[in-house]
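Below you will find the structure I want to go over with you.
In this view, the complex is presented without one of its protein chains, the others remaining in place.
Residue numbering begins at 1 within each chain, and the chains themselves are lettered A and B in the order written.
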Amino acid sequence: MSVPADREPAVELARSWRGPWSRADPAAALAMARHIAADLRDGLAGTGVRAAARSVRRLLDADGVGLADLSGIPVWAGTQPAGDAAEILVRQVLHAETRAGRPPLMALPLHVQDELAGVLLVHGNARRALVKEAAALIVESLQRGRLEASAEQAAQAELRALRAEISPHFVYNALTVIASLVRSEPDRARDLMLDFADYIRYSLARHGEYTTVADEFHAIETYLALQRAVLGERLRVQVRVAPEVLAVALPYLVLQPLVENAVRHGIEPHVGPGLVQVRGEAEGNDCVISVEDDGVGMDPALAEGILAGRAASDGVQDGPTKVGLANVDRRLRTVYGPWYGLVAETAVGAGTRVVVRIPRFQPGVMP
Amino acid sequence: MELNLWALAGLATVAFATFYIGYRSSRLASTTPDFLVARRAVRSSRNAAAVSGEYLSAASFLGVAGLVLKDGVDALWYPIGFTAGYLALMVFVAAPLRRSGAYTLPDFCEARLGSRGLRGLSTVFVVFIGMLYLVPQLQGAGLTVTRVTAMPNWVGSALVAVIVVVNVFGGGMRAITVVQAFQYWLKLFAIAAPTFIMCALFIKNGGVGTSQSTGLTEDLPPTFTSNATINVTTPVELQVKEAVWLLAEGVVDGAPAHGSTFWAAKTHTVDAGTELQFFTGSSVPVVVGAPADNASWLRPVPGTSDMFLTYSLILATFLGTMGLPHVLVRFYTNPDGRAARRTTLHVLLLLSLFYLFPMLIGALSRLYVPELLVTGRSDLAVLALPSKIAPGVLGEVLGAITAAGAFAAFLSTSSGLVVSVAGVLSTDVLPGRVRDFKLGTAIAGVVPLGLAILLRPTDISLTVGMSFALAASTFAPVLLLGIWWRNLTWVGAAAGIVVGGALVLGALVVGTVSDYTGHWAWPLFSQPAIVTVPVAFLIVILVSKATQGTKPPDVNRIRLRMHAPDRLGFIRDRDIARFGSPEDRARLANGRHRQ
Partner (left out) sequence: MGTGDRAADEGRHRVKARSRERSEQIQYEDPPTKPRRKRVVLADSRAPVTVLRTVVELEEQTSYGEELVRQFIRVQLRLAVRLWGGAVLFLACLPAVFHFVPQLSEVTVSGVRLPWLVLGILPFPLLFGIGYWYNLLAERKERDFVDMVEK
C-alpha cells in the first residue's frame, strides 16, 4: 500500500483542496461521523473498517489513518508511514494500553467498555485534540455495535424462553385424553401420541432461527389434533394454505402461539362449539396468514395492552400465552421492520382475528 | 368484420371459467367440513402447467403463426427460442435459484450480492421489462377484440387492462396455481382442436397434392383464393412481384385512385383509409421486409444480414427467458431445488407440445388467408384462418375457440406480469414503503395501456423479442454469473445491467424512431442481442475483476446454500441427524389418521 514518492505533490494538492471544505462544512463532518458509526458496526475485524479509516482520515485531514484490531495488523487509508515505525508503535500500544508516538505518527489505544479493542494510528500533522475526539468517536461506534449485538442475543434468549413455555395444563389434558383412549381406541391413542411427540419436538428442539410456513403449519396441525381430542366436538378446525406460500421462511413459533391463543382464550371459555380457521395466502410479494376464532373475543383495549406487553404482569391466569403474543409481535418487528407487527381484530363476544404479514423474501431470513 | 356472436360467447366463457375456477378452488378448501391437510405441496406437473400457462402469451398464441405466415421457415426460430430458453433456465438457474430463497429478481440480487443499490437498479429493469412485455399483450387484445366485435383497437386493450387490474384488486386472479394450470390446458385445447379439424379439412380438399400447395414451392408470390376486399388502416409499403390489376379507392403511390388500377412489379405505397379489392387468382402483394414469393418463404436464411438477425434472436430467446419477471416468481412455489428442476423439465414438454400447432396454422394461412400479408396484420392468422378454411357455422365455432384461447393468453400473461410488476413496485419503489399493492397494480396496468394505445402495433413477437433481448442483456449475466462464478461483485453486476440495458433501450428508441420516419435504421436495431448480450457479459466480468474488494464476505455460504443437494438440508429440515432420517419418520407416520 505504499505510495511512490512522485505522487506526493498530488496528495498535497488534494489536501489543500479538501482542507477548507472538510472543516467549514459541519454537515459533511456530521455525515462522516455517521458513516464511521455505520462502518464500524461489525467491529474492527468487520468489512467496513477500510471505509471507516478513510472517513476518519478525511475528518482529521491527516496523511494516513490506520485502524488495527487486536491482531495488530492495521488497515490503512491514505499514505502509510515508511519503515516499521507503525508496527513498533502498535506493538507498544497493545502492550502498554496507553498512547504512544508523537506527530507525525501517533498511536492511540481504543478502549471499549474498559477493554482494549484496537489501535488508532494517525500519520501526519493532525491536531491532538481532534485526534482524541476521533478516537472517542470510534470507541462510541464500537460500543454501539456491541450493544446491538447483545440486543440480538437478548432477542434470541427470549425466543428460547418462549420455546420452553409449553402450558402444563395442555400437557396434562393431552396425556389424560391419550390415557383414556389407550384401551378403547389404541390406534387413535397411538396417533395422538405421535402428534404429541411431534408437538414437543417442534416446540423444544433447538433449531436455527427460521423455519418454513409448511413446517409451522405442520406444528399447528399436530397441536390442533391434540386439542380436538381434548375438547371433542366443541372444537372445529379449518386449516387452509395456498401452495404458493408453503416455502416462505419465517421465524420459529410465530403461528403456534396465535393458534394456542385462539383455542385457549377464544374457544375454551366459550359455551358451545367454536371454529378456528387458519389461512395462509399470497398477496403481492407478501404472505398473509390469519388465525380466526368465533369465540368470546376480548376488549380491543385489552388486546392493545397485550400486544404492547403490558398485560403480562397482571395476567396471572394464562400469563404465558399473552406474553407469547407480545413476544411474537416483537420478534416479527425485529426481523422484518416495524411495518410487520401483528394486527388483531376483536371485540367482546365477536371472536378474534389475528393477522400476520411477512414478506416472501427478506435478506438473512432462511429456514 | 361484423359482430361474431360465437366468438363473443367464447370470450365470455373464458373470462367466466377463469373466475369460476379461482373462486371454486378457494371455496372448496374452506368449506371442507373438517380437518384439511394443509401442507400439500404442488406436484411438479401441475406447477409446470401453471408456468406454461403464464408463459404462453399473445406472442406464442397469435404471433408465432403470424410470423410463419409472413417470414416462413425463419420464423420457426421464435418457438424454438421460446422453448430453448427453458433449457438454459433448467440447466443453469432453476435449482440454485430456488434454493437461494429469492422470490423476485431484485431479491436474488440482494441475497447474492448484498447490495441495496443493486436491488434498486434491478427493480427499475424489472419494471421496464414487465411493461415492455405488457404492451404487445394489450395490443394483441385490441386486435382480437376488433376482429370479433368491430370495435376500435383501444377498446380491447382497455378491456383486458381493466379486467386484469380489477381481478388483481379483488384477489380473484391471485397467483393461484390451479387457475394458471387451467389456462395452459385451455390454450392447448383452443389451438389444438381447431388445428386438427382444419388439417383434416385441408387433406380432404386435396392436401399437399393440389395445385395450390405445390404453388408454395414455386418462385411465385402467394395468390388470392377468393375475391378479397382489404381496408388499409395504417399506411403500408407493399412489394409487388407480379404485375396485378385491382380496384382501389383512396390514395395509392401518393396520388388519388378510383376504380381499376394496374400495379407494376415494384414497391407501392398505400395510405390509411384506402380500400383495395383483389380478384381470385391474382398474386398477393406483400409488405416490405417480408419474403415476397413462396420459394424464398420456404427457404431459410436468404441473406447474410438475415443470418445475423437469426443468431441475434437465438441469443435473445435462449438467454432471455430466465430474466423475465413473471417466470422466475413461479419457481418459488416448488418445495425445493430438485422439484424446481423437474418442473422445468415438464415445462419443456408442455411447450414443445403447444408450439406444433401455431406453426401448422401459420403454414396453412399462407394458402388460405394471404390477404393478411397486404395489411401487415399477419398476427390475425390464427383468428382469420378457421372461417376461410371452413365457411359456415363450423368455421365460426372454430374461430370462436381460437379467439377464446387468444383471450386466455392475454389474460393469464398480463395478470402474471401485472402481479409481478406491482409487487416489485409496491415493495421497492413507492415512497415510504407504504406497501400499497393496489397502487402498484394500477400503475402496472395503466402505464402499459397508455403505451399500447400510443404506439403503432407492430408484430407481437417482434416486440416480445425486444423484451427478451432486454432480459438477456441485463439479468441473464447477473443470474448466470451470480450462480456459477464466485468472483461476481455488485459493482460488476450493476455495470453490466446499466450498459446492457442502455444499449438495448437505445436500440429500441432508434428502431422506433426509424419506424416512424421511413425505416432507415439497420435491421440489427430491431434485435440487438447479438451485440448487447456479449457486451453485457464482458462488462460484468471485467468490472467484477477490477472491484474484487466489494465481493460479499459470505459468498461461500451463499454458494453452499445454492448448490448443496436438498437432502443435506441447508434449506429445509436441519435436524435429520438428530431426529432420524426422513425414511424413519415416514415409517413412523404411516397409518396415521390424517395421511
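General observations
Operating definition for what follows: contacts are C-beta pairs under 8 Å (C-beta built on N, C-alpha and C of every residue); 3 or more make two chains touch, one makes a residue touch a chain.
Everything numeric in this text was worked out from a predicted model, so none of it was measured.
Interface note: of B:R116, B:R299 or B:H519, the residue touching the hidden chain in the full complex is B:R299. Only one residue from B:L5, B:V91 or B:A150 touches the chain missing from this view: B:V91.
Across the entire complex, the residue among A:I73, A:A136, A:A308 or A:V348 in touch with the chain not shown is A:I73. Checked against the hidden chain, the listed residues B:K70, B:H326, B:R342 or B:R377 yield one contact partner: B:R342. The omitted chain makes contact with just one of the residues A:D61, A:E209, A:E268 or A:E345: A:E209. Counting the whole complex, the residues of chain B in touch with the unshown chain are 73, 76-77, 80, 83-84, 86-88, 90-92, 95, 208, 217, 298-301, 304, 307, 310-311, 314, 318, 338, 341-342, 344-345, 348-349, 352, 355-356, 359, 363, 484, 553-554, 556-557, 559-560, 563-570, 576-578.
Everything that follows uses one rule, which is that only the chains that are shown with their structure count from here on.
In the complex of the two chains, the chain A residues touching chain B come out as 47, 50, 187-188, 191, 194, 201, 205, 207-208, 212, 214-215, 217-218, 221, 224-225, 228, 236-244, 246-247, 249, 277-286, 339, 359-361, 363, 365-367. The part of chain B that touches chain A in the complex is made up of residues 29-30, 32, 34-42, 101-104, 107, 110-111, 114, 171, 174-177, 332-335, 419, 422-424, 426-427, 433, 435, 437, 440, 549, 553, 561, 571-575, 578-579, 588-589, 591-594.
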